[in-house]
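Notes follow the structure.
With one protein chain removed, the remaining protein chains of the complex are shown where they sit.
Which chain is which? They are A and B, in the order written, and residues in each are numbered from 1.
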Amino acid sequence: MSEPLLSVENLRVTFDTDRGVVHAVDGISYTVQPGRTLGIVGESGAGKTVSSLALLGLTPGPRSRTDGRIMFGGEDLAALDDAKLRRVRGSDIAMIVQDPQSALHPLHRVGAQLIEAIRIHRAVSASAARDRAIDLLELVGIADPHRRVDAYPHELSAGMRRRAMIAIALANGPKLLIADELTAGLEVTVQAQILALLEDLQERLELAIIFISRDLGLVSEIADEVAVMYAGRIVEQAPIERIYASPQHPYTWGLLASIPWLWRLRDDEPAPISGLPPSLIDRPSGCHFHPRCPYALDSHKRIDPRLRPVDGEDQHSVACLLDAPMRKRIWEGLRSGGTQQELRKLLDRKPGSEATPAAAPAPPAPEAGP
Amino acid sequence: MSFGPSRILLDAEASARAPEVDFGDISTVSPDLLLWRRFRSSRAAKISAAAIIVLLVIAILAPLVVDIIGVTGPNVRNASTLNSFGLPTGPSFAHPFGVDDMGRDVLARVIYGARIALLVGICGTLIATVAGAAIGLVAGVYGGWIETVLMGAVDLFLAFPMVLLGLGIGDACRVSGCGGGVIEPGTGTVIFIVVLCSFPYVARSVRRRVVSLRDEEFVFAARSLGASTSRILYRELLPNLMAPLIVYAVVLIPTNILLEAALSFLGVGISSPTADWGQMISGAGNDILSGNAAWWYLVFPGLALLLTVLAFNLVGDVLLVALRSPTTSDP
Partner (left out) sequence: MTRYILRRILLAILLLVLVSALSYFLFTVLPDADPAQLGAGQQSPTFLGYMKEIFLHFNFGYSYRYHQSVLSLIVDRLPATLSLIVGAGLLSVALSIPVGVITATRRGQRFDRIAMGTALGIVSMPVFWLGLILLYLFASDIGKIPILPGANSYAGLTADPGQWFKSLILPWLMLGATAAAIYSSLLRTRMLEVMGEDYVLSARAKGVPEPRVIWRHGAGAAIPAVVPVLGLEIGGLIGAVVLTEVVFRINGVGLLSYEAIHHSDFPTVQGTVLFVTMLLVIVRLIVDIVYAYLDPRVSFA
């Protein structure tokens, strides 16, 4: 394993609001290798976007605090002042912000926005910058770039706008691209095209990518490694194949439940995750996921799990209080047709478990088949 | 002084766009309660509201107040207070705000002037709000050509500059009233003008809100359950409009008070001998420009206007902010 391009260590981001301190990001750590893709998955409010904004010092609001280390190119980005960070933004690390509907300035032409990105970091003439802008548009697959360069954003289709934003991000040859919900709201065919474009660019330019999304299925098409975030923390982290082969965290199971092609063995999909995201000011006690976890025990309300490596897999870690064999049984049960209620009873049958009193001895769990 | 509360229109436009997602807190409290909470949290708003209530009380009980303070009535001409040149005297113990050019006590006139300002401001605004809301509601719910015609009429009124429209109507109705005797010269005309000038803002804003609400799911659901249009109107839409309507009314009142003052200043509003702030300033202005520096009956009515309007504006601003972003702190 070579030297990581980006190494995030114990990143914490809090916001001071009238209603209390918001723990948006609560001590996450990950690395990104050059030329590889890390997918960050989670629901809204899990901290995916905020953690990426923190990398570039772009967290909103004056009452935000960032702690931890962000090692990139031998420097700790978290310790840099804004002037130095500005040199990194848009050149070494590029970010495509969420909601591409309004991420391009509506009153400036696309070409002008590209040229601006170029000329901020390099001293080139206007015409040279314009040529480069046209090249970039071509690179990202926008047809007729000579005309399109003078277009306004609203004159382009949604897919073309995303491509234009990729072009802006690539303007200065970054080593790391952060794509936040890049394909949200696009038609499936266009989505696939954009992903293909990203992969192609990654290969050609040796570009590392952090791909943020709510859709685990989508992320899996492009990511080499996945980090699952919940309530500001990483609850599971593994190479993509391991996430599919042996997912460990109940939240991950819930995410996987929404991927249709995984469920060939069953007639229906397993139930999704119920409930709403937790408040980040007043977080649930113990394991933050326990209110929504179908397999939570009483003790889970008191103990806060740490991210620990899974036995035998040094690149796979999970933060869950259930023991590994139990998780394996539940997961295999889910895969082959069991419902949450049935599998829950697996837990209740364990001696010494503090299950709810209503649990009468349950019928045997369905055989966990292949 | 602003003769066009476009803040109201901006608000309606903002409400038509999707609200932002807050950090995880989803409020299930009704909009009216949120409005009230926000109002209570602003010190300026509370002081202003208290001031308004005091003013209302003083205005309603004007004769009593004047008696208690012990000055002469607003229309009592007391020639002895004029000095040897026939010019009015300034503030003194007997007349804390001085006397005007006819020997009338200024303090009493200021107090009585509050009656007119508040009467026109509040009544006119109320009528305008009700009328505007009705129009906006009907236009928004029925849509189609009804909406086009109604909103066209509303925009037509908006095309006229307020003060000029007031001048024209005020002058026309001054002689013997308007509308077949319904609108009498004087206070009636001024209220009529105020209504004409402010109802369009309410109508437009209400219609915008209704339009954005009618595309919402709950209306669609009610329709598909077979609810009649009027039922939708009353049960679904009106409750959602109560809070904004209150806010619009509060924001409109200061504009209308100033409009009335301006009309009286220009001579088409309330005229002598009734005490009216705008008219008092006009009289004072004439005297000052001809060299009699009698500052007291210029300053005091003006201050009264300023403080009254300021109080309403403060309350209105806080409410407007609360309307736009009820769950987050200031914008």
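By our rule, contacts are C-beta pairs under 8 Å (C-beta built on N, C-alpha and C of every residue); 3 or more make two chains touch, one makes a residue touch a chain.
Predicted model only: the values in this text are computed from it and were never measured.
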Missing chain: touched chains present in the view: A, B
Option from B:Val54, B:Ile69, B:Ile146 or B:Ala172 whose C-beta touches the chain left out: B:Ala172
Contact footprint on subunit B, counting only the chain that is left out: 1-4, 6-7, 9-10, 14, 152, 155-165, 167-173, 175-181, 254, 258-259, 261-262, 265-268, 278, 281-282, 284-285, 288-289, 291, 293, 295, 298-299, 302, 305-306, 309-310, 313-314, 317, 330-331
Residues belonging to subunit A that touch the chain removed from view: 56, 58, 60, 82, 86-91, 94-108, 116-117, 120-121, 152, 154, 165, 168
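One rule holds for everything that comes next: only the chains that are shown with their structure count from here on.
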Subunit A and subunit B, separation of their C-alpha mean positions in angstrom: 53
